[in-house]
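Removed from the display is one protein chain of the complex; every other protein chain stays in position.
Lettered A and B in written order, each chain numbered from 1.
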Amino acid sequence: MKVSLREIADLVGAEIIGSSDIIITGISGLKEAKEGDITFLANLKYASLMKTTNAFAIIISKDITADTNKTLLKTNNSSVAFTKVVSLLAPSVTNHPKGVHPSSVISPKAKLGNNVSIGACAVIEDDVCIGDGTVIYGGCYVGQEAKIGENCLLYPNVSVGERIDVGNRVIIHSGAVIGSDGFGFSMVSGVQEKIPQIGIVKIEDDVEIGANVAIDRARFDKTVIGRGTKIDNLVQIAHNVVTGENCIIIAQSGISGSTVLGDGVVLAGQAGISGHVKIGEKVIIAARAGVIKSIPPETKVSGFPAKPHDIAKKVNACVQRLPILYKKIKELEEKVNELEKKV
Amino acid sequence: MKVSLREIADLVGAEIIGSSDIIITGISGLKEAKEGDITFLANLKYASLMKTTNAFAIIISKDITADTNKTLLKTNNSSVAFTKVVSLLAPSVTNHPKGVHPSSVISPKAKLGNNVSIGACAVIEDDVCIGDGTVIYGGCYVGQEAKIGENCLLYPNVSVGERIDVGNRVIIHSGAVIGSDGFGFSMVSGVQEKIPQIGIVKIEDDVEIGANVAIDRARFDKTVIGRGTKIDNLVQIAHNVVTGENCIIIAQSGISGSTVLGDGVVLAGQAGISGHVKIGEKVIIAARAGVIKSIPPETKVSGFPAKPHDIAKKVNACVQRLPILYKKIKELEEKVNELEKKV
Partner (left out) sequence: MKVSLREIADLVGAEIIGSSDIIITGISGLKEAKEGDITFLANLKYASLMKTTNAFAIIISKDITADTNKTLLKTNNSSVAFTKVVSLLAPSVTNHPKGVHPSSVISPKAKLGNNVSIGACAVIEDDVCIGDGTVIYGGCYVGQEAKIGENCLLYPNVSVGERIDVGNRVIIHSGAVIGSDGFGFSMVSGVQEKIPQIGIVKIEDDVEIGANVAIDRARFDKTVIGRGTKIDNLVQIAHNVVTGENCIIIAQSGISGSTVLGDGVVLAGQAGISGHVKIGEKVIIAARAGVIKSIPPETKVSGFPAKPHDIAKKVNACVQRLPILYKKIKELEEKVNELEKKV
């Protein structure tokens, strides 16, 4: 595919700095780019690669002063610009399955919308309802009475339990499990008795769920993943958790039962939140933090137990200087002993 | 479904406080209950909802004094009472697959008990033995010579390796893997040589295993999950681990190779235990704790490295006060300097 740089600049609303008389034939990262490629600077760490890249042109943010003789495309948001260029230059990298594969097992009681695609050996149980344009890859399982909205994408070997409610434009990656039982037991004469988990999971529109994520169904009512929330791989969401809209939940983090997240919360990698707490809007929880109580809105917390980040940083700096402190205190003791002898 | 409150009270052995002349039509959580529902108070945090709930009646523990004008059912164990009410009012929420689906692939050498159900596209290999009343959902894989007991429930896309031994009434959630190879390598001239893992996993009766759990087979002999032990989602159990009976292993925790847990151990979320250690009976390991040596019975530990909880709490309190301590020491130094000048 050949596109002129001028055409790309128009598509993404960019200003061309340098020669605009260039034909672009591919798209790539800064380091691995070859002649003819367009690339972009996503992280200032890699700015020095702008001098050595083989790319013909580089998309960067308007506010960056670049030290390179390459042609630049300056935009307001280089990531978004790049996404548009990918759509132009690599539109059909992935060919999702088309149509219903004869080896899939679809209950005659299931309702499929228009242009639904179901891959090989997928299983769709009774009374499932699947919206228009949704693609379900091979090996997926959708339990009875589950509802999958329009234009969803379920990658291979996803498990969606019975009665789960998935909105529109939801992407679920392989191995994710939506609707396993919440973890609830009650000790009765020395034995753990199972507490029935009869609720559901509601996944709202535009959610993305990573590989091998587990989201438990509610004891009653529903576990909710709010509209536009994005969940990375290997995350645990316990029963009755409710996340707000547009949250970002990064890999290997976990949220315990009945905890509620406001809109726009960021939970970084390997962090954890206790059960039955409330996390305010736009709270940022740092990587590996362990949250054990509710957090007011727009707070950044870190550490375990998690505290406001400024305090946690101060505490941590104190901890790192402890070996010096111990020395200082020893000296102080000696001085005091000397003084006591003298006085 | 309509049931009188009196009938429910009799079923769970509860005392009715308030009007007993009520017809119950559904079951729900405190917050989401509607008129006609019965609900229960599981966590005192939510006691204030007892005033505002739309439910007609609330199950609570005998020892709680409730400030509400709703009808109460007082019982010894409200969770257990509630479980019974769920069985009465919502008995058949889930219709497990019935019979053997024609698209499942069952070796003619496999032995199936009475009333075994196998879902679509499930694979049952040679010499597998499945007990009466067991349900295996679509997409599951059971390897050769594996043994699954009676009345087990394997949710979709579970993988059970060859020769694995699963007891009776075991529940395994989607994506769980039982019997992957233990992680064992030996460095030989700069290359990691695989050490064969020829043992099995034995899952005893009444165990429950969460979604996307991984339990490795032993190098020799067996990895054992003791009777009645409950394992939450995304837990790692390494080769040759032996857990006692009625342990509770919460989400995203991990147990390294050859470690032995006594009966009734609780391992909270995101905690970890080193290999080759022994955890005594009824030990409680707090969330995110990292255990690196053996622990005597009936101890509660927390922190990393994990210590008895009282000590860990004290240490942590000291850590949090460090910024104040540093100030205090600075003052002390100044005072001593002053004193030294004077003396």
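The rule is simple: contacts are C-beta pairs under 8 Å (C-beta built on N, C-alpha and C of every residue); 3 or more make two chains touch, one makes a residue touch a chain.
Note that the structure is a prediction, hence the values are computed from the model and not measured.
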| item | value |
| --- | --- |
| Residue of B:L11, B:L49, B:C129 or B:V336 touching the missing chain in the full complex | B:V336 |
| Omitted-chain contact residue, chosen from B:T75, B:S117, B:S159 or B:S302 | B:S159 |
| Touching residue (missing chain; options B:K2, B:K111 or B:K328) | B:K328 |
| Interface with the undisplayed chain - residues on chain A | 27-29, 31-32, 43, 45, 77, 79-80, 82-83, 86-87, 90, 93-95, 101, 103, 119-121, 137-139, 155-157, 171, 173-175, 206, 208, 210-212, 228, 230, 232-234, 246, 248, 250-252, 269-270, 287-288, 316, 319-320, 322-323, 325-326, 329, 332-333, 336, 339-340, 343 |
| In chain B, positions touching the absent partner | 103, 105, 121, 123, 125-126, 139, 141, 143-144, 157, 159, 161-163, 175-177, 180-181, 183-186, 188, 190-196, 198-199, 212-214, 216, 218-221, 234, 236, 238, 240, 252, 254, 256, 258, 270, 272, 274, 276, 290, 292, 304-305, 307, 311, 314-315, 318-319, 321-322, 325, 328-329, 332, 335-336, 339, 342-343 |
